[in-house]
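Shown here: the complex without one of its protein chains, the others still in place.
By letter and in written order, the chains are A and B; residue numbering begins at 1 in each of them.
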Amino acid sequence: MKWLFAVALTALASGQQLDLGLLDRLASRAKSSVNVTLDEDKLKFASGFLSGDDVNQAAAKNIVSGLKAINVRVFEFDSPGQFTKADLDAIRSQVKGPGWSKMVEAKDGDEMAEIYMFSKGKEVGGLTIIASEKKELSVVNIVGPIDLKTLGSLGGKFGIPKDVGSTLPKPLSPPKSPDKKDD
Amino acid sequence: MSNVETPNDFENELRRALRRQEPPSGFTDRVMARISNRRPQPIWHRQWLAAAAAACIAVIGSGAWEQHRRQVEGERAKQELIYALTVASESLQTTKHILTR
Partner (left out) sequence: MTEAAQGQDAFTKAVAGDRAAFAELVRKHQAMVFSIALHSLRDRALAEELAQEVFLDFFNHLRDLQSPAHAEFWLRKVTTRRCIDYVRRRRRQISIALDDAPELSSPPVDADPFLVETLRKLTASLPERARMVVLLRYQEDLAPAEIAETMEIPLNSVKSCLHRALAMLREKLERSQVRR
């Protein structure tokens, strides 16, 4: 079976932003969870730190230009059965509105993946991916024109795995100057 | 390049590529030293602490601090962005993996 997204999709349209906060209650049941919320300003800010000299970071920069938001939730659980169909339906109900269509639903054993696309006519404006296995759930919502072929080819290129539960380094606190009083 | 034609050829090449390798010399000694000393922190954590400490020591003055803070926040935002793209890309790969027969 040929990959459904062999042709890059390029038209511009604004996409639908989903409310992934409905899943945040799963964090209390999860062994670890990750929440990434990037609005348009933060995407531009972050993109400015991507290196144009690195092929993969340059590709990422290209993917991100024009996007309005990227939201990600990843949960890892100690045991199966910690998230239910009802939890996923909270997301699925949001991709049933006008403009959304289900592109792919794939299931094998305990692995499941669904891909939804937002479009106006032939123009693509957003993407939602729901992927799960027994003890892990990932939801990605991308708002804006997205090139799926390039996005799919990034996998593994950064050497960064689907990381769950670790935290980013905390922002540094300003050092105290020995010559000044504390404010 | 080798002509990998039959399934057996391919699997044999895979076995050759993935065959076991010895760790760097002195590995056993380092394991035994850790057992004796019970070293608590994995190397990536020590490297991060060392880098954070060096960064704090190196920053002098509020102007340099602000520049440094922006750099740190920028790197953090970049990491979040790359993470998000990686999750999305891997989810697409997983979907393709399930669909492929």
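Things worth noting here:
Going forward, contacts are C-beta pairs under 8 Å (C-beta built on N, C-alpha and C of every residue); 3 or more make two chains touch, one makes a residue touch a chain.
Model, not experiment: these values are computed from the prediction.
Those residues of chain A that touch the chain absent from the view are 32, 54-56, 76, 108-110, 133, 136, 155-168.
Think of the hidden chain as still there; on chain B it touches residues 1-2, 4, 7, 10-11, 13-24, 27-28, 30-32, 34-35, 42-44, 48, 75, 78-80, 82-83, 90, 93-94, 96-98, 100-101.
By definition in this document, only the chains that are shown with their structure count from here on.
Here the spacing of chain A and chain B, counted between their Cα centres, is 20 Å. By the touch rule above, chain A contacts chain B in their complex via residues 1, 3, 5, 34, 36, 38, 42-43, 45-50, 57, 60, 63-64, 70, 72, 74, 104, 106-108, 111, 113, 115, 127, 129, 131, 138, 140, 142, 148, 151-156, 158, 160-163, 168-169, 171-172, 174-175, 177. Listed in rising order, the residues of chain B touching chain A in the complex are 48, 52, 55-56, 59, 61-62, 65, 68-69, 72-96, 98-101.
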